[in-house]
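Let's look at subunit A:
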Amino acid sequence: MSFFRMKKVVMNSLFKKPATRMYPVIPREFTSVTRGHVEMEDPEGCLACGICAKRCPADAIRVDKSKGVWEIARMQCIQCNSCVETCPKHVLVMHAEYTTPDPEKKVDTYQLHHTEPKVAQVGDFDPQMETGDAGLVCDKESCVFCGLCARNCPAEAIRVDRAEKLWEVDKDACMKCGLCIEKCPKKCLTF
Partner candidate 1 sequence: MGKRTIIPFGPQHPVLPEPVHLDLVLEDETVVDVIPSIGYVHRGLEKLTEVKEYTEMVYVIERVCGICSFGHGWGASAAIEGAMGIEVPERALYLRTIWHELSRIHSHLLWLGLLADAFGFDSLFMHCWRLREKVLDLFEKTTGGRVIFSVCKVGGVRKDVDSATLREIVEVLKGMAPEIRELADVFMNDSSVLNRMVGVGVLTKEEAVELGAVGPVARGSGLRQDMRLNGMGVYDRLGFEPIVEEAGDCEARCKVRIREIFQSIELIEKAAMDMPDGPIAAQVRGNVEGEFALRIEQPRGEAFYYTKGVGTKFLERMRVRTPTNQNLPSLVKMLKGCDFADVPIMVLTIDPCVSCTER
Partner candidate 2 sequence: MSEAKYAIQNFELLDLLELIPKVRSLKEEGYRLVQACATRSADGTITVIYSFDLDHVLYNFKVIVPENLEMQSITDSYWSAFIYENEMRDLFGIRFHHLALDYGGHFFKVAMPRPWNPEVVQEEEKAPEAAPEERRLTREEMLEIMGSEVEE
C-alpha cells in the first residue's frame, strides 16, 4: 500500500512544475497592494510638516524643515504605511519593490528646495506661515462649527464643539499644513 502511495508522490513530483522560481532570472511578481518601500514622489510638494516623522513607529523618517531635507533610514523602515496615510499632501507613495539588502544601513535623503520661504500653492494661506508668528485663526462670524477642519487635521490640533460654539487650535501641535483651510466649506480659516 505504502509502495503505491510513494509511487504516486514520486510520479507527481516528476511531472509537476517546480514550486520554486529560477530566482534572479525570473523576478518576483508583486501584487498591487504589496508594501515594499516608501518613496518621496514629489519633493517640491512636500511641506516638511514632519507629520510623517511623528507618525513613524520606527523613527525611520527625519525631517529638517530649516535645511529642507527629508530623510528615510531604509533599514529602519517597517513598511507600515503610516506615513503614506497621514501625509496631508500625498507626496509619499508606497512602492511594491522591496528595499535591496545592503551591507550598510542606508539612509536616503531628498532635498525639498524649501530652504527659503516658498510661495504657498494651497488654498489661500499666507507664506507668512514660514515665520510662524501668525497661527491658524478662525473667523467665528462665518464659522458654522461643522468640525470638518478638526476631522481632517492630521496633527489633531483643532477641537470643535458645535454645542458650545467652540473652536480651538493647539498652536504647538499645528503643523500649518493648510489642509483645514482646503477642507473648510465656509472658508473662514486663515493663517
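Picked so that all candidates are chains of the complex that A comes from, given by their letters.
Keep this in mind: contacts are C-beta pairs under 8 Å (C-beta built on N, C-alpha and C of every residue); 3 or more make two chains touch, one makes a residue touch a chain; residues count from 1.
Please read these numbers as outputs of a predicted model, since none were measured by experiment.
**Q** Given the candidates 1 or 2, tell me which one touches subunit A in this complex.
**A** Result: candidate 1 touches subunit A.
**Q** So in the complex, the part of subunit A that touches candidate 1 is made up of which residues?
**A** Listed in rising order, the residues are 5, 9, 19, 30-31, 33-35, 55-58, 78-82, 94.
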